[in-house]
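With one protein chain held back, the other chains of the complex are shown just where they sit.
And now, chain A:
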Amino acid sequence: MTTTVDAGVRPLAPPPVARGRRRDPGAVLRRVLWHAAMVVISAGAIGPLVWMVLTSLRPQNTAFSGPLIPEKIQFSAYVFAWNELEIWRNFLNSVLITGATLVFTIVAATLAGYAFARIGFTARNLLFFVITSALFLPGVATLIPVYLELQTFGLLGSQLGLILVYTAGGVSFSLFLMRTFFEALPNELAEAARLDGASEVQIFWRVMLPLAMPGIATVAIFQMIGVWNELLFASALISEPGDQPIQPAANALIGQYSTNWPALTAAMTLSALPMVIAYVVFQRWFVAGLTAGAVKT
């Protein structure tokens, strides 16, 4: 992909040819049809999510038979799920687990990414190959030994255990991305700083690291969505309901409250909301990461 035009900066004014075409009635019709198609497809994508939110806002006795748009909006299901079902515990667990994993992953991946991109050292290529070979690894291949290992360490059922496992699971992809970002930084900046008498530590900390912030943001958003949404290891490694993160907790609710749809959908909405917001806010870093990860490999 040796292309020239970045996705974000297209020429502002359309070329004259395109402007002339805009008045062509065929083009107008095409534009209308395009919007119609996009509206229908988008409705298919978000319709089920709208249904989930609407169900969480309706009185329980209308969940099965009332009109799709509730006549009366109420937030009592959220209060019930948050306080009575103690979803707040699982929500906070997820915040803690995700936050700690992010910190560990970013530190480990930034250091290693910098080394793999910019420091010449023995066995560099071998180590890079070995660590990134985990990218293809299916999670289930390590599940049972990781369970036994945490049992040995006394970390089974603890959030620290899950944090360590998640960090290991995300570090290969993260350092791969960080290496890509560090490699793309122009070397002239480091050279100039070196001529000004900056030490290697200062070059890394003051020059390269600030420039790599977009890369760190990308690593953060990927790891955040991955960890917040993980189910297999969360279910297997933490069994105490109050200690679980929010995904297995939401899944466990359906057994007990299978008919209380407003409470269930309220819990589901609460567990989905942070990542929806995160994605909408950080989507440009997300797209940048997809480009770096998928287009360049």
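Things worth noting here:
Keep this in mind: a contact is a pair of C-beta atoms (placed from the backbone, for glycine too) under 8 Å apart; a residue touches a chain by one contact, two chains touch by 3 or more; residues count from 1.
Here is the rule we use: contacts and distances are computed from a predicted model.
Not every chain of the complex appears here, and the one that does not is recorded in UniProt as "Sugar ABC transporter permease", selected from "HEAT repeat-containing protein", "Sugar ABC transporter permease", "Sarcosine oxidase alpha subunit" or "Molybdopterin-dependent oxidoreductase". Chain A meets the missing chain through residues 1-10, 31, 34-35, 37-38, 41-42, 44-46, 48-49, 51-52, 55, 63-65, 68, 104, 107-109, 111-112, 114-125, 127-128, 130-131, 134, 136-149, 164-165, 167-169, 171-172, 175, 179-181, 183-187, 190, 194, 200, 203-204, 214-215, 225, 228-229, 231-232, 235-236, 247-248, 250-251, 254, 261, 264-265, 268, 271-272, 275-276, 278-280, 283-284, 286-288, 290-292, 294-297.
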